[in-house]
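Shown here: the complex without one of its protein chains, the others still in place.
We call the chains A, B, C, D and E, going by the order they appear; numbering starts again at 1 in every chain.
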Amino acid sequence: MATVYITRKEHFNAAHKLWVESWTAEQNLERFGKCANPNWHGHNFNLFVTVKGTPDPVTGLIVDLKELSRLIRARVTDKLDHQNLNLDVDFIRGQMPSTENLAVAIWQQLEAEVAARGGTLHCVKLYETENNYAEYYGE
Amino acid sequence: MATVYITRKEHFNAAHKLWVESWTAEQNLERFGKCANPNWHGHNFNLFVTVKGTPDPVTGLIVDLKELSRLIRARVTDKLDHQNLNLDVDFIRGQMPSTENLAVAIWQQLEAEVAARGGTLHCVKLYETENNYAEYYGE
Amino acid sequence: MATVYITRKEHFNAAHKLWVESWTAEQNLERFGKCANPNWHGHNFNLFVTVKGTPDPVTGLIVDLKELSRLIRARVTDKLDHQNLNLDVDFIRGQMPSTENLAVAIWQQLEAEVAARGGTLHCVKLYETENNYAEYYGE
Amino acid sequence: MATVYITRKEHFNAAHKLWVESWTAEQNLERFGKCANPNWHGHNFNLFVTVKGTPDPVTGLIVDLKELSRLIRARVTDKLDHQNLNLDVDFIRGQMPSTENLAVAIWQQLEAEVAARGGTLHCVKLYETENNYAEYYGE
Amino acid sequence: MATVYITRKEHFNAAHKLWVESWTAEQNLERFGKCANPNWHGHNFNLFVTVKGTPDPVTGLIVDLKELSRLIRARVTDKLDHQNLNLDVDFIRGQMPSTENLAVAIWQQLEAEVAARGGTLHCVKLYETENNYAEYYGE
Partner (left out) sequence: MATVYITRKEHFNAAHKLWVESWTAEQNLERFGKCANPNWHGHNFNLFVTVKGTPDPVTGLIVDLKELSRLIRARVTDKLDHQNLNLDVDFIRGQMPSTENLAVAIWQQLEAEVAARGGTLHCVKLYETENNYAEYYGE
């Protein structure tokens, strides 16, 4: 019985800023540089969700990738796409919308839903740009 | 005497929205869909600037690519990177920051400067996402 | 009044073979090599459709990209995706489904529809693999 | 003695369908959607094979990458390229040619051959499209 | 009779430096910066060769892409791959191996050969890095 990992890529475009409300503008600029522009900036985010499991002996599939795609859209990317990550997203509210925190929050949106469909969530990998990305394995 | 085209890629990350101030929120949403989110969204933009000219018989170069890169940064991407394209950018102020209009505005920032360095600006190509881009040839 | 070119990327996955029905199997293999496998092979095709026009002075747009995307899907990629290009596609029937012929056939599917929406179709660019692609400009 | 992982990318283009012979056409369509088109569809597959080992103190190499490339071609991609994965491939015959099953079958083609050349096969990663891929680690 | 453009991608890895023999080391460093390192540097070059023509009414092809690939390898990339562009390459000898000059020299290697096979060479596009490339159209 082989354990195989299957990954689905989705994407969303969003605005954010790195900004601590309890700090002054000067403190935010000193700590976060241009990422603290008060008028926001944004990115094209690419999201890779990896599920592990055993391929079904008849269908050869771990999970239905179309169903996994629908799940990621409903629980994650439809809530993030063309949104302001500091203001508009219920599941990251009250946290800094860094790539690191987003990866963890996306995991929490998906873990139980993937388990309910017979897979095991293995990794959430989130690219903010082609030059930096965060990964979370649920630990 | 060969005419060769040389292209330099630069990039910037920015926020914007498609929003006509004189329209109601409903009109904007109907026309621009999710691109009219009042709280902004954003993109990783990739910019390709093409200069044409004749390679120098000694150096083999049309223009110094490091100098072209510095020029694009000083006149264009330093003014756009981590900025809000509707609010923060002098050279697109008062215009809708669509990819189409941005390509034309970037051309206007660069044309005379490229000519002053002995090249001829040929094309500005601007990717908003990997799925859509605009090109402007100065005509 | 600037003339700007805007491009939308869509994609489809399909099977095909290069095979002339009036030739013998040996002739087909000699001419087309492994592309003439009688049991078919396939590709992930990437399609870039370029429309030229003048940005609207209010909206900054040439055509609505979401509408352009819907048009390409309805007229082209929904008819090609997960299909057999030799057997299943009405608008290429009776022709060899080479990348060259597909680019021309896709142009014919789109030209009048783009014009009806106020743009001018400029180029159809079709990648069969990352190593080869065809372009057609309507001439 | 450092343990280093070295990866070689190869590729192949192939046709397949997701189809269970003992099911009706309706059952196949309901379960696999457009992937069950009876006339096939296809993909450009990208294959990444990772070998782990200790770099040789003189040559700095774990395995000869040209030899690894020849091995992958002889045992895997020459058998898959421009083929029909349901009909033409000895080493996946009788199994559903899903990306998951293909990754496992490719592992089995390579494991002993890599060991015979002094390396340890670590991972087979297979992209079906740029939006989904499977990984197998031999467990 | 449609005119279609077909493009084939090939690649080579090579060393070079930007260095004018009749200048001092200081002059070279001042003009070319780090590209004038006397001990060389190198790149992974990507080459795109575009041929225009009319698809054959029977085969749907302009030129045989496998034959075009063989031609580019024999006349161009086999002579450049894993070579020193300042020292090892007959067809660029005595010229500065800039991307601009290489694009022109590659055109000269291919133009008559493409014509002899019934196509018309349209463009040579050469990427030195993902951030800069040169194009030559034979004019």
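By definition in this document, contacts are C-beta pairs under 8 Å (C-beta built on N, C-alpha and C of every residue); 3 or more make two chains touch, one makes a residue touch a chain.
This is a predicted model, so every value here is computed, not measured.
Participant: Out of all the chains shown, which come into contact with the hidden one?
Facilitator: A, D, E
Participant: In the complete complex, which positions of subunit E touch the hidden chain?
Facilitator: With respect to the unshown chain, the touching residues of subunit E are 13-16, 34-35, 37, 39-44, 81-84, 87-88, 129-130.
Participant: When the complex is taken as a whole, what residues of subunit A touch the one chain not shown?
Facilitator: Residues touching the hidden chain, for subunit A, are 18, 20, 31-33, 95-101, 103-104, 130-137, 139.
Participant: Given the full complex, what residues of subunit D touch the hidden partner chain?
Facilitator: Its contact residues with the unshown chain are 2-9, 50, 55, 58-62, 65-66.
As a working rule, only the chains that are shown with their structure count from here on.
Participant: Roughly how many whole angstrom separate the Cα centroids of subunit B and subunit C?
Facilitator: For subunit B versus subunit C, the centre distance works out to 28 Å.
Participant: Give the residues of subunit B that touch two or more other chains, as numbers and ranges in rising order.
Facilitator: In subunit B, the residues touching two or more other chains are 130.
Participant: Which chains are in touch, pair by pair?
Facilitator: A-B, A-D, B-C, B-E, C-D, C-E
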